[in-house]
Structure formats: C-alpha cells, structure tokens
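Mind having a look at this structure? Questions to follow.
With one protein chain removed, the remaining protein chains of the complex are shown where they sit.
For clarity, chains are labelled A and B in written order, and residue numbers in each chain start from 1.
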Amino acid sequence: MRLVANAPGQRSPSARTLERQRLMFWLGPPLLWFFVFMIVPYGVLVYYALGSVDYLTFTPGVSGENFLKVATQDPYATVIMRSAKIGLLTALCSSVVAYPLAFYMAFHVSSARARATLYILVMLPWWASYLVKAYAWKTILGTKGILNETLLALGLIDVPMTFFLYNQFSMVLTLTYIFTPFAVLSIYAQLERVPQNVLEAARDMGASDGEIFRKIILPISVPGLLAGGVITFSLGFGDFIAAALVGGSDSVMIASIVINLMGVAYDWPLGSAIGLVIIGLAAALLSAANYLEHKTQVRL
Amino acid sequence: MTEAITLEDLTKRYGGATVVDAVNLSIPDGAFVSFLGASGSGKTTTLRLIAGLEQADGGRIRFRGQDITDVPPSHRDMRMMFQDYALLPNLSVAENIAFGLKLKRTRARFSGRVEALVDEYLRMVHLDGYHTRKPHELSGGQRQRVALARALITDPAIVLFDEPLGALDANLRHAMQYELKRLHGEFGKTFVYVTHDQEEAMAMSDLIAVMKDGRILQVSSPEDLYFRPNCRYVAEFVGAGNTLLDGRIQSLNGASVRMDMGDGIALISKSSTHGLARGQHVGIHVRSENLELVADPPSLSDTENTLPVRIDEQVFLGGRTEYHVSLTQSPGTQLTVSVQGGQSGRFADGDLAHVRVDPGDLRILTQ
Partner (left out) sequence: MTRRLGRRGIVWPAAALVLAFLYLPIGVMIAFSLNAGGTVGLPWTGFTMDWYAGVFQDRALMGSLWNSVKVSLGVVVIAVCLGLPAAIALDRFEFPFKGTFRRIVLLPIVLPGVITGVSLLGFYLVVNVRLSLVTLTIALGTALMCVIVTEVFARLQQVGQSQAEAAYDMGATELEVFRKVTLPSISSALLGGILITFSIAMDELAVTYLLIGRENTLPMQIWSMLRRDVSPEINAIATITILISLVLVTIGILLSRGRTLVRD
C-alpha cells in the first residue's frame, strides 16, 4: 500500500507550514522593501514634522505646531485648495475632451487593425515627455508663440496677447492636454466592455440612440471616468512642472511650495507636515475611489 | 471492503460562514462516490479539502486509516480534475499530460517511461495523434479528455472530479458519463465526483452523498436515494416526479402506519415505525411512477390506499404519459401520476378515476 507518491522515509511537511513558507517566500521581500523604503521614510517625515527648525538647525520635538500652520497660516491651506481645484478642473476637462474619441473608438471603428492603430495613436502622446509637452504649449501660447503670430498675421490683433500664458487657464489647458490620452484609454477600456447584445436588445425594444447613450452607455462609463479621473486629479494636483513652465503668480502649486520649503527655505518640519497631510489625503482618495468604483461598477 | 477516505467531523469556515459543517463520511476503496448538491451546498469545498487544496478548520481526513488532514496536496495519492480543466495553455497536449511525470519529485519514478505512458493514455482517451496540439485548438470535450488522461497517468489511488462535465453540451455529457464509468471499472480506482446534476450522479455513482448548507443529508445508493429519501429536501431535490403530502399519524400497528390526511382521507404506509409517535405531523412521499391510475377500484372491499381523483391534465412524454390529477375529496391536493407506455387516450381530461399506491411505496418523512 502506498500512501504518498514519495520515496519511503521522506516525511511530508505539514500543509499549513508549507502554505506559510510559500506566503513568506512571495510576500517577505516586497514587505521588507516597502517597510524600509516607504514606511520608515514616512516615519522620518513624522519625526521632522513634529520638530522645529531655527536658523537651519533642526530640533526634534513633539509639537503639532507645523500641522496647525498648514491648516491656518497663509498660503498653505489656500495653495492646497488651489492645487485641488486645478487637479479637479484637469480631471473634468480631460474627461470631457477624451469622451468623444473613446466613444468613436468603441462604437464606430469596426476593424481590429484600425482600432489598434488608433489605440497606439492615442497612447503615443501619453508617453511623450511630460516636460516637452508642457514646453510645447509655451511655444504655442507665448507672446511670440504660434497663436499670437497667427492672429497678428491674420490682422485680428495688433499687439500680441499676454493672457494666453502664465495663468491658471494655461495651466489647466496644458495639464488637460497632457492627461487627455490617459482619459481616452481608461474610458475606452470601459466602453469596450459594453456587450453587443445589450445594444441590440435596447434597439429591439425601440430605444433611440440618445436613450441608449443616456440609459446604458453613460452609466457603464462611470467607473472608467472615475478611475481615470482619480489618477488625473492626483497627477494634476501634484504637478510642479507645468506650473513652472506655463503657470503664473496665480497658479503656484503645493508641490512647488514643498520643493521650496525643502530646498530653499530649509524648513523641513513644515515641508514634512505638508507632505504628511498630502499622504493622508492620497490614502483617503484611494479608499474613496476604491469604494466608488465598486459601487458604480456595472457587472457585465 | 477497506475505506479509501474517511471524513470525521470535517469543518471549514470562510469568514463567519460555515461552508462545511462537521461532515462524516466513509468512501469505500474502489467506489464511485458523488457529492450532489445545489451551488453553495459545500460539495466543492469538501472535495478541495479532500484534495488538500483547502485547509480544514476542524475534524480529520483519513486515507486508508492514516491521518492526512495536514498533508499537502502534492503528498496525497490523489489527483484532481478541475472544472475548467486547468490545462496549461502554453504546453501541447502531450506536454500537459506528461507534466506530472517530469517534476522534481516524480521524475525518478517515471524516467524512461514518459513517452510510452503518454501514448498509452492518449490512446485510452481516444486522442492518439493529438500530441502536438495546443489546448486552444481542441474542443471542450477533447480538452476534458486531456485533463482526464493527465489525472490518471500518474496512477493515483483516488481521482477527484470537480463538476468536470458542466461546460459540455447534453450529448457529449452523456458520452463522457459512460466513458468515466467505463474507466472507473477498468482501473478500479476510487472516484470522488462533485456535481449539481442528479441524473449525472445517478448514472455513474455507487454511492451518492446529498449535501445542503455544508451538511450531508443522506448517503445511499442511487436507487435508495430515489425511492427512499430520508427527508423532504432530498425527496424534492432528487428526481422530477415527486408527490409530497402533509399528514398526521393516526395509529401505529406493527409495521404499518395509518395517517390522517385531512378531508376524511387516510393512507397506510408499510415502513419502519421507529421514532414515530401518534399525532405526529409528517410528510408523505411517493414517486409518480409508483402511483397507479385505475378507472374503478378492483373491489368494494379493497379500498386501502385507493383515492378517487379527477384528471386535470395529461402530458404525453414519449415513453410515458404524465397525468396531473386532484383528489375529489380535497380538490386543492394535486398528484402527478406517471404511466408507462402509450396509454394516453385511456382517460380524458375531466374524467373521474382512482389512484392507488402500494403501502410499501409510501415514505414517511419526519424532516
């Protein structure tokens, strides 16, 4: 009689022990890595944020003063709110701009090859250098930029317009441009899942295209819009590159402030406090997005 | 006969829910045993516990008497055939079948025999010549045969099946049922099978364990399960032509029980009186093929278990005809009578007739 497929004498390990060994084999290294390079650095932020700085010398402590400063003192809370506003506008505008293209790809392109080509065409600007994309808008919107030159050449204006550049408008435009490809792809991924038979059934019941769009397509797009929106918002919120290239005095972003506090003003405690506040906000956003996505996901 | 597998108070919980609830079962060596139940009854989890793919939260599993509760799947002398076949898409048919022969742990045991074995088992499942095909080039039925060959080739003592026929169409399913039964006879291995399809379980099994809410309700041969269910759930779950009536025990007399069905109707059942008491409310179960439909009672004195009925509707089903009738004394009570052969036309809708049942065919169900 043979109990196990093993050579005799070879004892089999306990299933539970084996399972635990397997788990630690896979989980151990990443867990250790994230502890050292993420949790510990966040701990360092807490250490700094609770201390104070005086003439470039750091004194550890346990005061909540820096967090209080972030909440009450100008311009920190205002700038965080403004960054959020820019992030939100970016997310909204890029979703709105992206939707027609995603819609076209999902419902009007019938050949697989054409769809793959369009997919790559959308993907390409997304992977082009962020810095260069922001800079491109500077060359378009500037006083000697293409827009002004064209308008001057057409005789529509006599002097170059200055309000195209270095303000919140140019920031949102640039960021929208940068994130539109991403929004197209995330909305398309959702629209692609709309099954053919649902459309056919709706048509069969006499629904107009407008009704199908409002009652079927739009609800199904919501998770894609949300998922894309959350990421676009975060990227817009944390931007400092577009701010430096096309932003103006009315569009200073929180990331630029943090960089200044760390690198120029050497106010590490305050910079760390802002960092922690943003980490908290990001974690909350991740949870909210997770919750919303589950709640709005249409099972297909 | 020795026991291949013994389950002792086997228990598995997920979160707060007890999926397998103190299950006890003995699976004889060489038997074809099925777990039958609706989805969520715990049958698949029980099978995965036997395979070692899940860890029990309580109770023991024994293999030929030895405790294997804590032995990992790779060290149990069993092979599982998965519901989705779990073939490796990047490997050819032959490579898939040979997978279990070329592993670090098994290499030595099969060295030099791999090719011959693969050929032999491919032939056995009628797939010779398919060596180099990839799984995606096969039909559902063929994939299934590959999975079957892969499960059998390492010569395990026990083969476990997790609803392997679910994805096939009806004709293919019947052919495969026959095939599995043939292989079972040929190899003499213990087959443990999970299904929600009662006909499938009946067609193949020596023993069927009906599960509900993580518990085994009844373990018996297909025939016993069909004609002698031990509770209402099993009676209703197994087979289509069921009649379940409510009654109250009027008197117990030796091996016969007299039941009051209300509206002045009484029925007599010849069954064990064990655990029954006067006045107890019980269920009375009878298969439609055990009911007899007659125009008149044979004699005025022989009226035992003979009830006057009105024919409501008849359905011709080829080999048999089903009559839906209601009791004249209690028009709300409906019965289904199944009559073999082309007897349709004997009665017309609305006719009055009598239904008779042998006291031995009436089952009293207390649960």
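Worth pointing out:
Criterion: contacts are C-beta pairs under 8 Å (C-beta built on N, C-alpha and C of every residue); 3 or more make two chains touch, one makes a residue touch a chain.
In this text, all values refer to a predicted model and were calculated from it rather than measured experimentally.
Listed residues B:T6, B:S41, B:T154 or B:N290: the one in touch with the omitted chain is B:T154. Check A:F67, A:Y135 or A:F169 against the missing chain and you find that the one touching it is A:Y135.
What chain B contributes to its contact with the hidden chain is residues 51-53, 72-75, 78-80, 82-84, 86-90, 99-100, 103-106, 150, 154. As for the chain not pictured, it touches chain A at residues 5, 19, 22-23, 25-27, 29-31, 33-34, 37-42, 44-45, 47-48, 97-98, 100-101, 103-105, 107-108, 110-112, 115-116, 119-125, 127-133, 135-137, 139-140, 142, 144-146, 149, 177, 180-181, 184, 196, 199-200, 203, 209, 212-213, 217, 230-231, 234-235, 237-241, 245, 255, 258-259, 262-263, 268, 271-272, 275, 278-279, 282-283, 285-287, 289.
Simple rule for what comes next: only the chains that are shown with their structure count from here on.
Residues of chain A that touch chain B in their complex: 1-7, 12-16, 18-19.
The part of chain B that touches chain A in the complex is made up of residues 52, 55, 63-64, 66, 68, 70-77, 105-106, 108-109, 154, 156-157.
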